[in-house]
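All protein chains but one are shown at their positions in the complex.
Coming up: chain A.
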């Protein structure tokens, strides 16, 4: 009973700020502005399929890149002395202390047509390269901003993997591929699946990164929703419908990653 009582503030918070808004989104999505029930908005979402696909694809690419970068880095950090671990983790966190918008602006000035890189390359007569306003720039922005969210959960799981377990695998005949596939990755799964969700979900719904680094041509689902609520298009019902679809999509993706959390991972890696 006492435990339940202690949870009360959070339950209240959840009702006011999560459940009620969620219900409102659902309500908006299935009604017309004058309150009639309709599914026309939801069926309208189909028209934006290319944007949806692009969002999921770019978020997927960013997630994979984050994973590939973070996994070895997390392993390297986790094998260091505890002092240097702290320093390295702080370095990883450092960009997070700076405002997210500022970081993204900084990338704009680096990637611009007469930004840092292009001016440097011009000295050698190369360029200017088309870097900003590309999908690559959007992915870069996502990876840059969300990498720590992949690194930290994997790192915290890996600190619990003792060296002797790795040595035991080697001792039993596993080369580094075997150690990776049969010990390191399976033992890191909880961290990996958390990291994947923590990177994929904000990436798929971001709108700042795509607007600042992607230009007009790389509209993402987040931009679309933003447009319906705050932009010229003003159509909250459609915005709510898109949000709802996105939500279902994310839930779907999460349940798929959770599937991987099981024992089947071994089969995938073999």
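We take it that contacts are C-beta pairs under 8 Å (C-beta built on N, C-alpha and C of every residue); 3 or more make two chains touch, one makes a residue touch a chain; residues count from 1.
Here, contacts and distances are computed from a predicted model.
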Name of the absent chain as recorded in UniProt (options "EcfT protein", "Bacterial luciferase", "Ubiquinone/menaquinone biosynthesis C-methyltransferase UbiE" or "Spermidine/putrescine import ATP-binding protein PotA"):
"Spermidine/putrescine import ATP-binding protein PotA"
Among A:115, A:178 or A:215, choose the residue that contacts the chain missing from this document, as touch is defined above.
A:178
Touching the hidden chain, out of A:39, A:76 or A:168, is A:168
Missing-chain contacts on chain A, rising order, are 162, 164-165, 167-175, 178, 182-183, 186-187
